[in-house]
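Here the complex is missing one protein chain, while the rest keep their positions.
Chain IDs A, B and C follow the sequence of writing; residue 1 opens each chain.
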Amino acid sequence: MSKKRTGVFVCHCGTNIAATVDVAKVAREMAAENTVAFTQEYVYMCSEPGQESVVQAIKDNKLDSIVVTCCSPNLHEKTFRDNAQRAGINNFTCEIANIREQCSWVHADKAKGTEKAIKISRSVVRRVNRNQPMDAIAVSVTRRAMVIGGGIAGIQAALDIANAGIEVILVEKQATIGGRMLQLSETFPTLDCSQCVLSPKMVEVKRHPKVKLMTYSEVQEVSGSVGNFRVKVHKRSTFVDPDKCKICDHCTEVCPVVVPNEYELGLTARRAIYIPYAQAIPASFTLDEDACLGLNPIRCGKCKDVCEAGAIDYDMRPQTVTEDVGAIVVATGFDLYGPENMPELGGGRVEDVLDGLQFERLISASGATKGHILRPSDHKEPKEVVFIQCAGSRDPAKHCAYCSKICCMYTAKHARLYKKHVPDGRAYVFYIDIRSGGKGYEEFVQRTMEDDDTLYLRGRVSKLYRKDGKVRVHGTDTLTGQNVEIDADMVVLALAMTPSKGTAEIAKTLKIGRDKDGFLAEAHPKLRPVESVTGGIYLAGAAQAPKDIPETVAQAGAAASKVIALLSQATLSRSPLIAKVRPSHCTGCGMCVEACPFFAIRLENGKAIVNEALCEGCGSCSATCLRAAIDVKNVTQMQIHEMIEACLA
Amino acid sequence: MSEQQDYEPRVVAFLCKWCSSAGSDLAGVSRIQYPANATPITVPCTGAISPMYILSAFNKGADGVLVSGCHIGDCHYLEGNYLARRKMYLIMKLLEFIGVEQNRFRMSWVSAAEGAKFAQVITDFVGDLQQLGPQDKLKRAENK
Amino acid sequence: MIKLQDIRDTARDMLAKGEARAVIGYRRGSRGMLAEPAFLTRPEEADELVWDPTCFHNLSLYLVHDRKHLAHARKTAGAPVAVIAKGCDARSIVVLLQEHYFQREDVYIIGVSCEGTGVVDERKLAGHLNGAQAISAAFDGDDFVFTTAEGEKRLPAREVMADRCLECCSPFPKEHNLAFGEDKTGRQLEAPFAALDRFEAQGAGERWDNWARHFDRCIRCFACRSVCPMCYCDECVVDSITFPVTTATTAEEKASRIRWIERSAARSENITYLMTRAMHLAGRCTDCGECDRACPVNVPIRLLNNKMEKEAREQFGFEPGASIGGPSLVASFLDNDPGNFIR
Partner (left out) sequence: MEKILDKKRLGDWVDALADYEVLAPAWEEDAWGYQPVNGPIRLDHPNTKQSPKRLAFPQREVFFTFEQIKGEAPRLTQTLPEAPRHAVFGVRPCDGRGVPRMDQVFNDYVEDVYYNTRRKNVAYVGLACNKPPNANCFCLSVGGSPVSTDGLDVQMTDLGDRYFVKAVTETGKALMTAAAGVFAEPSAADKKQLKDMHAAAVAYPQRAVNDPDGAPAKLKANFKSPLWDELARACIGCGICTFLCPTCHCFDINDEVQSKAPLKGQRVRTWDNCQFPDFTMHSSGHNPREGTGARLRQRVSHKFQYFHENFGMHQCTGCGRCITECPVGIDIIHVVNKVAANAA
């Protein structure tokens, strides 16, 4: 092995580093390292002349590796690695020693700062000594995508991807796509009809040659990694052939079973065989296996008897379909925070206390009351309605700490729609703050507030209960400092948005992270807001955080464009900094196999083998191996050992 | 005691690349001052930290060893910090068992957004180590 | 109560029928009462087998030797090796199987239950014999019977048993092909971890003083490691040159030998060695106690391993060697693992 020739480039960063670190001393100390053949200081190493001098020095001094002691590698690691490559050496033989963020900016004492900078630099020099040159790994790409969740986010993402000519599979858990948006009546701030906007998109999904729609289906298992996922989808049986079903409705007329209608949030009932909405896509009835008397023609079989189209097939079986895709968009949406968690607001047990979505169904022309506002208990028109914002939101002590973002807007919309339907009614809105950032939003809220019959009360509701056929609401108006008591005909809670049920499971299946509130975690809050931490998996809609429709559509489009960009490449390059087995040391105990979060290691002939396409280079294997038989390339135990030594020298 | 004030503990801080190292960057960007005693070694994940590193750092003369990574649930590699939590618990208990002062080993979760917490963790740790004085239990004698 | 003849008959039969390549058991050694490991290959040797309170050895170690020997000779296993295993020994075999060190069909486990007793602690025995030399030792119910020049001496097993046996609740080898003796799983002669708890009751300062003394005594003979079936690595963190070198080993590989610990028997190095060993045995040590017994300078190594075992059990609900398909301690985790030590 020929002798290492490392160059060390010490950046002053103007005075950012030089003010608290004696840069000349750092350079001197590094020159004393056996492997260091060249050192240089410069006022701004990342400037054009700085970068040129690095390239020149590598060439002139026949350096085989470099260390740049400067700012965080997050900023300029790529810059200097590119320079290394430009100078003809491997980019992985360039490392950054962070002596700015981790040193000069946080220490005032120059002597101590210099000492620490030397330790940091020396440890990186020692590390670089054992860095292996390597090339990025090329992986072929499966040019198909999957979108999980058929709400507006999933629909938009699927259409955008499909319109780019990429085949996309849209997987929806429910019997129809459309999601939450399909349940809404009108949308703020324009008050246009939600279903009218959405239906054409749903139909487009159905008809698009590049979209494969799988409703009543759930993702069961995901393996592989970016560019090459293999997804197992479980498709439940609907017992109705959508191609034959004429949606004539004869079956529901004879079905003897009545169950609450989950699509109407329990406000109405449906039969065991049903269609969620008139606009459902696929436009077909679904037989609810759990409610049906038993799929047994001897016991019932009435629906099959009346079905002239012969669409009903009691022998239809669930299927598991395996799909290979290169990228996945997760758009699993939201649920409302359970009112049972809030005894102070009735705990979900007080009659005529609805949640926002129920209210949407109540005012929807397609809803149970055909758009007439009638309260559930006695089907009378409510004359006094209390809207309660932040029900479960912004309450770190008891409920959700975060702001659900859309409640201010939709409550204003609710109040407006209420007044439209019940002109002589009176609406009260309890709020903490009004947050109405968005195009036309503030104006919308202001218009609502200006209505004399809509009273905005700043404060929280302390309790509510049923009294004399009404709901008594106790609250405080913090602006006047007075307690308020309202006997309302109806109360509408703007419940917090939570990740939809099953988000935890899907996150686990996909091996993507969640944030502290359970929403899917983006890779970077600012710079990578639509990417999950796992390569090739993208996020859209309220599954990632509470958001409104325009934002959701925008994020879905962004996710789709990420997918399109990814799948437009013939091959992907992956970081080569992955695990490597030393077979001579491996005893095949399998502890690394067990520890690997990515199922990237298997045993073959008594030795561990790393699947390069799956390994993410986390090093869990290396720390678990008792024999140092597996290491992450360029972060080997040997390198860490020498870095520890350098830190303590 | 003036002697104790002069004493500067030597700390090796193993930081995961995604959270705590980024958190320390944020402390830097925010110019939050903290003692210069801890030299960071950035690793991909706390899950990559072998207990051997901890022992080795003490053996090579560290007065304290810090392991810092992503909060549970935030691991870039999903499970690395869970694995680390168990391993580090065991090594911590073992150190404690042979009579090494509890405060010589510390583990913390510092996210990329917790620059101030990072500075606080280092400040507290160095403060505690200053109380303890030099670590000579596992330290290799230079001349014997 | 185990009849020695049954064990001998089994061994003889297996060897005669070729059902086992060898039987690893215990026989009387050449130095007084102590048993020693026996490697039988011929049926007529079966009568050499003994079963008495000096059958300390964890014979699963020799399954490891056997596999190393086969690997070196590039031979395949063929018929299984039969091995006599106590409860703790059988758990060691389970750990080795978990770690795929050999296959289940390569070993025939002749389990022997320690029933209500265990193995003798020579140091405790010496105290009871007042200088007399025991010539033989035998089980008799819950007693041990020793013969000395002055005649027979009967002692309640509990008084002269090794600590590990007193604290053992699983004296029956659950994993076995054939087992002798009563299954007394759950028996309790002394609380588990009693010796450890006594040690831990001391303050940190006292614990350190004790360990410093112990670590100073270590002569790095590596008997603890050599006698341990779990220490099957070809290369140990403390070795400077035990490197599994083959003709294919590259110079770079030879050069990348991490010297975590120096070979000098200095306190710091001894500590680092023994702590590393304890970490590496966490979740793998089945408390056979051989390291502790073998140590010529009486370093209480068992306490270190015991400490890990106790933490594993109490904090992670983990039992080493419980089942072949079970998880390994440090390669797995639970969502509710303790985390309140983390700031």
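Going forward, a contact is a pair of C-beta atoms (placed from the backbone, for glycine too) under 8 Å apart; a residue touches a chain by one contact, two chains touch by 3 or more.
No experiment lies behind these values; they were computed from the predicted model shown.
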Residue among A:D241, A:E289 or A:E645 that touches the chain left out of view: A:E645
Residue touching the undisplayed chain, where the options are C:K17, C:R42 or C:R123: C:R123
Residues of chain C (touch criterion as defined above) contacting the omitted chain: 29-32, 34-37, 39, 57, 61-62, 69, 72, 123, 133, 213-214, 217, 219-223, 225-227, 239-247, 249, 254, 262-266, 290, 293-294, 296-298
Absent-chain interface as seen on chain A, which is shown: 31-34, 122, 126, 642, 645-646, 649
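Rule of thumb we're sticking to: only the chains that are shown with their structure count from here on.
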Where chain B and chain C are represented by their mean Cα positions, the distance between them in whole Å: 35
Separation of mean Cα positions, chain C and chain A [Å, integer]: 50
Multi-chain contact residues (two or more partners), chain B: 51-52, 56, 79, 83, 87
Chain A: positions in contact with at least two other chains: 595, 624, 637, 641
For the chain A and chain C complex, residues of the former touching the latter: 1, 130, 582, 584-585, 587-592, 594-595, 603, 606, 624, 626-628, 636-638, 641
For the chain C and chain A complex, residues of the former touching the latter: 98-101, 232-235, 244-246, 248-249, 251-253, 255-256, 258, 260, 280, 327-328, 330-332
Chain C contact footprint on chain B (complex, rising order): 51-52, 55-56, 58-59, 72, 79, 82-83, 85-87, 89-102, 106-109, 121, 124, 137-141, 144
